[in-house]
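First the structure, then my questions, so here it is.
As you look at this complex, bear in mind that one protein chain is not there, while each of the others sits in place.
Take a look at subunit A:
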Amino acid sequence: MPAVSKGDGMRGLAVFISDIRNCKSKEAEIKRINKELANIRSKFKGDKALDGYSKKKYVCKLLFIFLLGHDIDFGHMEAVNLLSSNKYTEKQIGYLFISVLVNSNSELIRLINNAIKNDLASRNPTFMCLALHCIANVGSREMGEAFAADIPRILVAGDSMDSVKQSAALCLLRLYKASPDLVPMGEWTARVVHLLNDQHMGVVTAAVSLITCLCKKNPDDFKTCISLAVSRLSRIVSSASTDLQDYTYYFVPAPWLSVKLLRLLQCYPPPEDAAVKGRLVECLETVLNKAQEPPKSKKVQHSNAKNAILFETISLIIHYDSEPNLLVRACNQLGQFLQHRETNLRYLALESMCTLASSEFSHEAVKTHIETVINALKTERDVSVRQRAVDLLYAMCDRSNAPQIVAEMLSYLETADYSIREEIVLKVAILAEKYAVDYTWYVDTILNLIRIAGDYVSEEVWYRVIQIVINRDDVQGYAAKTVFEALQAPACHENLVKVGGYILGEFGNLIAGDPRSSPLIQFNLLHSKFHLCSVPTRALLLSTYIKFVNLFPEVKPTIQDVLRSDSQLRNADVELQQRAVEYLRLSTVASTDILATVLEEMPPFPERESSILAKLKKKKGPSTVTDLEDTKRERSVDVNGGPEPAPASTSAVSTPSPSADLLGLGAAPPAPAGPPPSSGSGGLLVDVFSDSASAVAPLAPGSEDNFARFVCKNNGVLFENQLLQIGLKSEFRQNLGRMFIFYGNKTSTQFLNFTPTLICSDDLQPHLNLQTKPVDPTVEGGAQVQQVVNIECVSDFTEAPVLSIQFRYGGTFQNVSVQLPITLNKFFQPTEMASQDFFQRWKQLSNPQQEVQNIFKAKHPMDTEVTKAKIIGFGSALLEEVDPNPANFVGAGIIHTKTTQIGCLLRLEPNLQAQMYRLTLRTSKEAVSQRLCELLSAQF
């Protein structure tokens, strides 16, 4: 039985492990362990000094006991002693123990750090590596504080061995992930990027991981990595399967490194340099081509490694989302995998196609696979694969295939695994609403959902169907008829009783003309379910009954009898009892008119984002595809011009978009005076904390340009970088305004502690009131959140408020500050007037303080139509035939503020030869003339 093994044998350890394995019961095991612990403790405490070997053996035993799941509260000191041993195997065990069992005993940490420091300075590469492994394994803040500054030096030192560089790179990565603030950026970063060129493939492999992590926070500092990564990748992809010797894995050259390089490239947009881009596209095409070649080996390792690169390549193609040709090829490739005999490939193809479905270039190509995906839903034996199929159907759904997809999901729901039913219900409800052309179809679909999977239909879903029926009068009669029929089933789900009760209470009258659904029959049908229902449903039904009293006077006595019965009036449940008493009383004392008023049909619900979608997002986390889809769609539509307002946010699902709300601005309660919550003291607070991480970032580069663009328009993208997109939609009327700010997370990682703050400077604050609510501090990857700002202009102002955003992305703090384009001209109301009136007023404003004039060079081509559009966009009326010179433009309007109204006249005289303009503004207030002139001059 005994066999010789490699390495340093510890016979005592082997015996102990054998003993444990031979224990017949848990009790016996514990007994044996306790015996061993007592033995070790006595050895450690004994008078006789232990030699290194014994110490190593006992520490190793303790480690084994710990890994079995038992607590260990001693031995740390002996392990620390081993660290300073000269024998590699003893040191190694010491480090292993520390890595697994480190505790934050400060005295011990100091000793450990000391030992590590000695090993790092030892110039013995094996010792250095052990020390680096230990730091990487522990990765604590204390270790970061002690070593984060040294490791970059070791990493780029010319005399470091390759293996040391590899360990140093990944050690630094771990420390950076744990405490990014401790790793100082500096001159070494440039040298790290050049490790991509290193001769040693292992060094490159380790360095790419580090660079990928660092460049996410400092994309500009690491930009040079793009071309280096592309050329490295290109060399690997084009190498023969034997060129890379030991880095070839089952005939695939350097698969791990390839995947990492492709991941690194996904941190950046497509290369700007045409040559680099060309080389990269060539690589991507080569990978796609290779997928079609016959395999070089039948081993699964060969195809896995090859396909790992292929899937990462497809991810990069999707990330770029700019090469229609590659996107379609990727889609076709995945299409082949959908029917592959390997379950793993089918799973990944479904997953990857989900993201392809949201690209406008490949959406149609994905749709062609609908039958295969539906088939997968029916035939896959593994629930996780079926789940992927559901996700893909959801992602590929659009108006053209919604009826088919919804029908298939409904039929799958009948047999679906319990674990995914609720999610399917939510998805069906969302798709049915989003793509309903005919709302009868929507009502049927939701009732089917309740019939098939009533238990999984959450409140959000049945609330939503009621909201929609109430808001759309073309479907109310149909809904009443359908729920009435559905309620005929002998056993129907309680959720159906709720929906049925609510809808009949509102719209039962629409079907009461049919003797088969007369008021009494409706009532009896509902009441036959009453006793089987829970308290909340009964409460809802009582409300339906009192609504019936109003709708159908003829059933009033029957309903009063029911309300009067002991089981209602004396019901043990307070809510039910109260409703019964109050409704009974109401039905007796109130006149028909009062009843009709109190029990009037529900008014339409205010339109808002579907709560179902919110729920799905919460359930699914970052991988919701709809968000991407909508963000993308919004980006591609000119928000200002399109005939149909683009869905401004994920609310595409809720029937009208928030813009419907905007139109109701006049009815909105005026923003109350007083310091607005988020802007009031903002300026001050920022000063106080200006040295902390939450300090306001300097204004984002380029935001100045975007700001100017918003002077004459209200919607569009205000700011965009690698991580974040900020879009605006706003509307102003008189001195009030409302602005929707959309924050889009462009990455696939969560933003944490996401806090946008509106800052009005001390000068601005008395003139402008801004009110808003905080947004959810977590923004999922690919998701968009919106924030509404209510704006009130108190008096005229010059500065613009600043929108400052802080969030955490992958462990690093991000700051973005942009000027929010709320400018004085937004409160302009155009005034039409005849030539005579205009000049009369013009003369009245002839005081030199009232006029401001600016002569400036044209920055844009001088186009009459564009100029007209800009003046109208600016907010004033464009007065035709006022100026005797037809080449000039004349405008008039009133600036509304809370305290006063200011009449404004303007005249713009272009000089085509000189490519100059002269702009004259006359208002009753100098500051207003000045500001308006500034704002408008910048537009031409």
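What we mean here is this: a residue touches a chain if its C-beta (ideal position, glycine included) is under 8 Å from a C-beta of that chain, and two chains touch if they have at least 3 such contacts; residues count from 1.
One rule holds in what follows: contacts and distances are computed from a predicted model.
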From "AP complex subunit sigma", "U6 snRNA-associated Sm-like protein LSm6", "SERTA domain-containing protein 1" or "Origin recognition complex subunit 4", the UniProt protein name for the chain not displayed is "AP complex subunit sigma"
Filtering A:109, A:206, A:526 or A:779 for touch with the omitted chain leaves A:206
Contact with the hidden chain, among A:58, A:222, A:311 or A:361, goes to A:311
Given A:63, A:82, A:183 or A:616, the correct residue touching the omitted chain is A:63
Among the options A:181, A:243, A:382 or A:561, the absent chain makes contact with A:382
Among the options A:37, A:83 or A:136, the absent chain makes contact with A:136
Residue list for subunit A contacting the dropped chain reads 1-11, 14, 17-18, 21, 60, 63-64, 67, 69, 87-89, 92-93, 96, 126, 129, 132-133, 136-137, 139-140, 163, 166-167, 170-171, 173-174, 177-178, 201-202, 205-206, 209, 246-247, 249, 254-257, 259-260, 263, 266, 301, 304-305, 307-308, 311-312, 315, 343-344, 346-348, 381-382, 384-385, 387, 621-623, 748-749, 781
